[in-house]
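The full complex has more chains than appear here; those shown keep their coordinates.
Read from first to last, the chains carry the letters A and B; within each, the first residue is number 1.
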Amino acid sequence: MSVLIRISSGPLSSERLPHVLNPAPAASLQAPARKSQSNSSSDHAENISAPAMQQVGATVVFEGVVRANEAGRLIRALSYEAYEPMATNSLTELARDILCKHALIAITVEHSRGEVAAGERSFRLAIDCAHRKEALAAMDEFIDRMKRDVPIWKSPIYI
Amino acid sequence: MTIRVLIFGSLARELSCKDIVVDVSASATVRDVNQALATKHPFKAAFFQSARLAVNHAFAKPDAPVQTTDEVALIELVGGG
């Protein structure tokens, strides 16, 4: 099982992060959340084992894109503010909880902070699992709970 | 004692500041901080009375004690992502 959380400045790259950073025993899931983070990005990874990867039958990726209008007004960008380290820690806890509850294999979360222009990606959630139904249910629950509980705020920057 | 409560997002823009400082008793709980915020901003009293507070980067229950050295933050979200 693997959990990888990254909050980084500006729009997300169009490339997904690899789920597997360093193959390691599944016990790493019990490692404590990293409390520190640099100014430029916060990045928290737990690792996935090779046997677990062989069970992956479905990968579902959700990408949130900044839309050109917000509540009827045209915007140039959204600016995201993350309260760290709580934002990274709560995303990590949420990911672990969802991973266990839905019996997933890996969750990778990327979220922007700072300015993201209209049309660019600000959020990506990738879920690896054996079957599809769990992944879709997990994705829906993850995003609902993230919006409610993870201290990241967005502010519109109007044209 | 003095508690500095960090604020974010549209609330910070609306109040044009990054924190709100309130005075509470030495044995104050999270609930007392909510109440002190509501007293300080009577036009948003209902909001502040029910707003979720994090103490040292974790959501805190109303009964949890608060100390002046704690980092207190008001986490009221309106749909991020």
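As a convention for this text, a residue touches a chain if its C-beta (ideal position, glycine included) is under 8 Å from a C-beta of that chain, and two chains touch if they have at least 3 such contacts.
Since the structure is predicted, the reported quantities are computational estimates derived from the model, not experimental observations.
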item: Whole assembly, copy number of each distinct chain; value: A x2, B x2
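Quick note on the criterion: only the chains that are shown with their structure count from here on.
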item: Distance between the centres, which are taken as Cα means, of chain B and chain A, whole angstrom; value: 27
item: Complex contacts: residues of chain A adjacent to chain B; value: 64, 80-81, 83, 85-86, 89, 111, 122-123, 143, 146-155
item: Residues on chain B engaged by chain A in the complex (per definition of touch); value: 6, 8-10, 13, 54, 57-59, 73, 75, 77, 79-81
